[in-house]
Structures are given as C-alpha cells and as structure tokens.
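The complex appears here without one of its protein chains, the remainder shown in place.
The chains carry the letters A, B and C, assigned in the order they are written, with residues numbered from 1 in each.
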Amino acid sequence: DRPFTLIAGPCQIESESHAMETADSLQAIARRLGIGLIYKSSFDKANRTSLNSARGIGAQRGLEILARVRERFDIPVLTDVHLPEQCAPAAEAVDVLQIPAFLCRQTDLLLAAGRTGAAINVKKGQFLAPWDMANVAAKIASTGNERIMLCERGTSFGYNTLVNDMRALPIMAQTGFPVVYDATHSVQQPGGLGSSSGGQRQFAPVLSRAALAIGVAAVFIETHEDPDNAPSDGPNMIALSQMESLLSNLQHYDRLTKGMA
Amino acid sequence: DRPFTLIAGPCQIESESHAMETADSLQAIARRLGIGLIYKSSFDKANRTSLNSARGIGAQRGLEILARVRERFDIPVLTDVHLPEQCAPAAEAVDVLQIPAFLCRQTDLLLAAGRTGAAINVKKGQFLAPWDMANVAAKIASTGNERIMLCERGTSFGYNTLVNDMRALPIMAQTGFPVVYDATHSVQQPGGLGSSSGGQRQFAPVLSRAALAIGVAAVFIETHEDPDNAPSDGPNMIALSQMESLLSNLQHYDRLTKGMA
Amino acid sequence: DRPFTLIAGPCQIESESHAMETADSLQAIARRLGIGLIYKSSFDKANRTSLNSARGIGAQRGLEILARVRERFDIPVLTDVHLPEQCAPAAEAVDVLQIPAFLCRQTDLLLAAGRTGAAINVKKGQFLAPWDMANVAAKIASTGNERIMLCERGTSFGYNTLVNDMRALPIMAQTGFPVVYDATHSVQQPGGLGSSSGGQRQFAPVLSRAALAIGVAAVFIETHEDPDNAPSDGPNMIALSQMESLLSNLQHYDRLTKGMA
Partner (left out) sequence: DRPFTLIAGPCQIESESHAMETADSLQAIARRLGIGLIYKSSFDKANRTSLNSARGIGAQRGLEILARVRERFDIPVLTDVHLPEQCAPAAEAVDVLQIPAFLCRQTDLLLAAGRTGAAINVKKGQFLAPWDMANVAAKIASTGNERIMLCERGTSFGYNTLVNDMRALPIMAQTGFPVVYDATHSVQQPGGLGSSSGGQRQFAPVLSRAALAIGVAAVFIETHEDPDNAPSDGPNMIALSQMESLLSNLQHYDRLTKGMA
C-alpha cells in the first residue's frame, strides 16, 4: 500500500494565470507534505443544473492551459471528458481522463477514453450500486487499458441529497482497481439551490478522514482561493488556505490504515 | 385535456421486418382503440449494464428503418439520441427525439436536440428531483423549441431499485409541458441481474393505471412479441399480445381523469 | 370485490362535541355517497416530533367519547394503540385497533391487539419493505385473529420525506388481507418543520386516485373542519368541506378497478 495521492484543483479552468497560481500553491503544499499530486480542472461544465450557469473556458483553450500546467510544474493533470471525440485530444494534453458520474454507463465514452491509453478515473454514478462498477471497469478494460480508478462521489438519497455509503470503498476495491474518494462532490446537494447545486463544505474534512480510515488510493478535493465566489461548486469546495492543514491531518489516517504510522 | 397518446414499440430495432411487423400490430391496436400512436425504437443502446449486451443496429441503418416505418404507416416515430451530432440526422428520420435519463443534464445534447425543432421527450434522471426538470426544460426551450415532453421513469431508491414517486407527475406538469409516464423503465431493476438489468413487468399495468388516474398526456410502454427473448429490457417489456387489453383498460382511467367518461 | 370503505375522522379527539359533529358530517357524506364508514380518531399522539406538541385527550376520556360516537351513529370506530395494556380497553370501546407504523414490529403489541378479537389495521413501517408485512400479519394471525388490514402510509426516502411505492399495494394484497391506503400520512413530511411534521395536503387526492386505480379495500383520510388550526397533522389533513367531492371522485376509480362501473 502506498500513500494516498491527492487529486486537486479548481472545479473549472478560469484563466491561464488562475490555473498556474493554483497549481503552484498546490505543488508547494504537496511537496512540503510529500504527497503525490494530480492537478484537476475542467474545461467544460457540461451538465450544470441551469443553462445560466458558467460553462467553462472551452475544450481547445482549456486543454492548452492544462498542457502548460503539466509542462511548467511537471505534474500529472486530470480533466473530465463528456463526448467520445474529446478523449483523444484531451489525452494529448493531460494524463488522466475523468468520466463524469452521470456518464459512467455511456459505453462509447468509456471505450474512447480507454483507447487513448491514458489513465481513467470513472466516477460511480449517483444511481449505481458500487458492485455495478465492475461492469463499468470491464468496459474500459476491454480496450486493453487497465489504468482505471473507481471514484466514490455519493449516491442518490431522496431528493437533492447524496449519501456516501462507505461500504462502497471496499466493495469497489474488490475489482483490484484503485479507489478514489471525492470529498467535494460527495457533499454536493444536487439542484438544492433551485437553479444551482448546494453543498456542505463543512463535512468534506470529516468524510475524507473516514474514507482514509477505511483505505483509499487517492482523495479528490476541489479547492479555490475564494470558494464563495467560484464560478461552480463553490458551496462544496475547500479554501486553498485550508488545504495544507487538512491534508496533513489526512496523512495521519492514511498512514495508520496502511501500516506506515 | 386530450386522450393519452401511446408511445410504444420494441426497445431496440432488431431488423426492418421486425420493426414493420411490430408497427403494423401496434397501429392496428391503436386504430381499433382510437388511440394516438408514436412508434418508439432505439438504434443504439448506448449505456447497457455490460459491454457484452447487444448494442443495437447502429445509427445509419436504424434511422433508415425508422424513416420507413414513418413513411409506410404514416405515424410519428420516436428514437433516443446520445450525442449532440446524432440529433440532426435523427430529426430527419423521426418526429420525436428522446433524451435518455442518464443524459438529461447534458447541456449540449439538450441544445442540439432543441435546435432541430423536433419534439423532445426528456426522461427525468433517476438522480433528479421532479422540480429540477424545470431547469432541464428551460435548457431546451432556450433554443426557441418548446415542443417538450417530460417523462417519469423512476427515481433511485437504494440499490438496484427504482421507485415512482407519483407526485412527480403533477409536479412536472406545473412546467406547462406534457408529462409522459414510462411504465417500462419504471419497473426496471437497474443492474439487478449482475451483468444486465432486471425488471418487474407484472407491475407495469397497475402503475400505468395509477399514472392515468393522476393524469398524464402520454404513456410509454415497450413491447415485444416475445419479451423473454428480446435483446434488451426483456424483463420489463409487455407482450404485444397483451397490449390491446391493457390499453383498453387504461383508456377508462384516462377518460375518467379527463372528464370524458 | 367490494366498494372501498372510508376510514376517516380528525387526527385526534379534541372534545366530545367536536367528535360528534365530525362523525355526523362524515356519516351524512358517507350515506349520500353509499360508502361504508369507519370513524377514526386518536386518544393519544404518543410519538409526536416534539414534546411541546399536543398529546391528546388521554385514553380513558378518549375511549369514552369514541364509544359514544359508535353508539350514537351506529358506525364502527377505529383508534390506535401504543402499548399492550391499551388493547383490551380500547377493544371494548372501538371496533378496529390500529397499530402505528413505528410500532408495527412490536410483537407484544401485535399479540395483545390480536387477542382482543377486534379487527386490526397495521400500518406498514416507514422502514419496512412491503413483503415484510407478511411476517407482521403472521404475528397477529398467530392469536387466531385473522381480521387484519395492512396499510400503506409511505416509506422513508432520504430525510424528512416519504414516498409511496405503489407496488406495495399489490404486494401486500398477496397476503390475502385487505389493503388500506392512508392518503394523509403518505403526504406527511416527518420532522420537516423542525419541531413538527410538515405535509403536502395537495397531493392526497391524486395519490388516493392512484391507489384506487390499482385497487385497495379502504382509503384512510384524516379530515378536519379547519386543518390549518388542527392540533396535529394539520398540513396533511383534508378540509371536511372538500371530502364529499373528493370521495365522489374516488368512487369512480374504485368502481372502474373493481368492474362495477
């Protein structure tokens, strides 16, 4: 068992300078703590609650920026893809393609992502049982690409509410693929604000600790220097200024679980 | 209030002759009963549980067959689209584009569908509250196309189970758009058979009656001459031989609810 | 199949005169419509959300009043029991003992109720699958008393929300016991107002229609001349002035389902 990897970054790419600054801060934190970092940001928010929500910077410009982050900081970069044709160009710019939860059963997207040879982080659909992720992983693995991560980000629980069934972590781990815990979207309240999704940022740290106490390969945390004014997922992102103490705390649980304490 | 429309057909297009025979049977039933018919069939099952499940006949051949059904029987035809670029060609072959439940928040798909000017049947995501469908409809309506139907097909309820919250029907109707009740997918048990979805066909008739007692504009029922040997959704499709008596029964509830008894 | 019976009355006994007036109004409505009536009222609200909520008139005084309602109007009367020792005295005053949903697994209460020989209406727990009600009924039937009714009143769905899975009606009917649909508590929002439960009275009529379209033996509707000022369950009770038109409408669905149209 290796120490957990951090997947982190701002929910969406706001500008090249914003991406560079955030990556710089995250890399400094990760280095100080000795944590492996994958930089995450989205070029397109393809499934916002409302049409009036910010969509993002677009694929071409976004992938350019991500490629520069990767080059400048020499860190792996992750972004999410929404359509099969986005996979190949995205895989040139980034190291990890992420399949959004709503799209985790879209066979063509999974196959196109798999065929790039990039690592794939698939989020478990809010509508899916954890044991059904084995079928999802098998679709990707059919391309010969077994660089697959399975990500817990909450399951539908009544309306406008998600719940983390923490049993999902060991259940998904039975596939043999590394499991990621997404602390940011697990505390989302989908559609809960009427024309946007709400969130419960205050629970992200405790739920992350719980996930690391159970044991995961990576933790996914979106962060922003000013979450309350971020263009998306503000209610559930963690302030950049709080990341270091949070991660330092999480390391203790990770080491304990993996016998490295 | 007008009598309910029937949206029916086999889950997927199996062959031209199979499509023609099913459409012929359904049109005969619909004429005898005086029910408006929209013929439904899919050219691609894009989100099957497992990769080994039948995908379908493909877009080009499928749309050709659907166009011929439309021409031969002079009935409106519905098919589901999964990617933005499928919308324009599909809208040439059929009258109604259907947005699958998993994809009901994918903005580009909704906009591409809306821009065709075709009628759009959007299924409510299993992860979505019924009041959140107003945002979905608004995305489509932003294209100037208000030929929108909102479809109830069950909401996630624990694992591998869906439940119809029948309050969703009047809640979605508050948008002003017609509401469709999908009896076939409401009784699906997603992933419930391990590598495919199970179903509870026996509940489709009673739940349809309930929906018509509340009041809907259309009922969606997939049907097959031999459901147990159909390539998809067999456990929840209704046998073609049982459709006429079912529909005749449903008409009574529809008339009662709409004051036409 | 016989026409549905109406179980109705104010949530709790407020006073003898209030009980008499409500029973008088309900009997008049039931006679005009030709509906069998069971008068329902509670002498104790034993599980209110908050301690500050009104508890009720108490067992002794409450049972006296219910006995007088039964005598004056010559109608069967139903009340709920919460403790084994309440069963025998309650069974002297009323005809039907009701087991509250939270208590549907309390073996001693079920046995004590069964041993009185009175008819028993058991509400399905919000935490129970409909098929598990067969075990509940078997507990009562073990006393030799098979005068059992099984009642759907909603199932937990996330927090502060109930959902009616309408499949519960035919599933519970497979036990052979008559099934009751409780329209009032199905639209309750448990704890939803912080220190009391909320409700969605507006959905009671449509859900009742749905239940009768599926087919039930009885409909349970709490009613009050001024629901907004009732001491309990106000948000989900139906105004007494609206009962006649509601019931008249429901009769049409009942007749249709039972082939008496």
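Following the convention adopted for this analysis, contacts are C-beta pairs under 8 Å (C-beta built on N, C-alpha and C of every residue); 3 or more make two chains touch, one makes a residue touch a chain.
Computed from a prediction, not measured in an experiment: that's the story for all the values here.
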item	value
Hidden partner chain, touching residue among C:135, C:174 or C:202	C:135
Full-complex contact with the absent chain, from A:157, A:177 or A:220	A:157
Identified contact with the non-displayed chain, of B:161, B:184 or B:251	B:161
Residue of C:49, C:145 or C:249 touching the missing chain in the full complex	C:49
Touching residue (missing chain; options C:98, C:126 or C:208)	C:126
Chain A residues that touch the omitted chain in the full complex	157, 163-167, 169-170, 200, 203, 206-207, 209-215, 252-253, 256-257, 261
Touching residues (missing chain, whole complex) on chain B	157-159, 161
Residues of chain C (touch criterion as defined above) contacting the omitted chain	46-51, 55, 82-84, 102-103, 105-108, 125-129, 131-132, 135, 138-139, 142, 155-156, 159-160, 190-191, 195
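Note that in this section only the chains that are shown with their structure count from here on.
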item	value
Maximum inter-chain contact count - chain pair	A-B
Chain occupying the most central position, where position means C-alpha average	B
Interface residue identity across copies chain A, chain B - same or different by half	same
Whole-Å gap separating chain A and chain C, where each centre is the average of the chain's CA atoms	48
Touching two or more other chains - residues of chain A	159
